[in-house]
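What you see is the complex with one protein chain gone and the rest in place.
Let's turn to chain A:
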Amino acid sequence: MKMADGSTILRRNRPGTKSKDFCRWPDEPLEEMDSTLAVQQYIQQLIKRDPSNVELILTMPEAQDEGVWKYEHLRQFCMELNGLAVRLQKECSPSTCTQMTATDQWIFLCAAHKTPKECPAIDYTRHTLDGAACLLNSNKYFPSSVSSHRVSIKESSVTKLGSVCRRVYRIFSHAYFHHRRIFDEFETETYLCHRFTHFVTKYSLMSKENLIVPINVGENAAPGESEA
């Protein structure tokens, strides 16, 4: 079909793509997406269009399996969180933040090991994101080979999402309470914490009291800005 126009849109970042052209391809309606990762593509497209429109990004299209929707979002969060981790590395080192804390009350254990242990904050961040990536991409819990599209996800695997959220959220809170500048910069660009808070509240994956980074739910502005 596309041949008629003379060009096929390749939604791919070829080697040598300039950074301003990165991911710069026209939007495509979800129904027409025929790749194996349609849902992911759809979510990324919405984020690219307007990262601050958290409500829209989190609105589940009709006929979408909720498990898959949650899963794909969480995968996206983890991917984007790597951006925060990279920024944190500049400032947060095992010598400055020896423990994973948010408020100074609790020290959290890093669950990515055979036996949970006290890792420095930056290690916690890396281990947790790696662990989450492993889990979310594991063929055992989230098989993708069964059919080309992820049609549905086992209930038992959906319960695993909660613990990923809980652990990943501590990265936000650490950044917020200990590296506020980096957090604010990142949040202004991506609205990631805002979206995440929205997400876990919407699907009650975490308890409200545990969401300690102040976010004014319903407002589009990043909280860091308004309070700073």
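What we mean here is this: a residue touches a chain if its C-beta (ideal position, glycine included) is under 8 Å from a C-beta of that chain, and two chains touch if they have at least 3 such contacts; residues count from 1.
Just so it is clear, contacts and distances are computed from a predicted model.
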So which of "Exosome complex component RRP40", "Ubiquitin-related domain-containing protein", "Cytochrome b-c1 complex subunit 2, mitochondrial" or "Striatin-interacting protein 1 homolog" is the UniProt name of the chain that got left out?
"Striatin-interacting protein 1 homolog"
Need a quick check: the contact residues on chain A for the chain that isn't drawn.
99, 106-109, 111, 114-116, 118, 135, 140, 154-156, 159-160, 162-163, 166-167, 204, 206-210
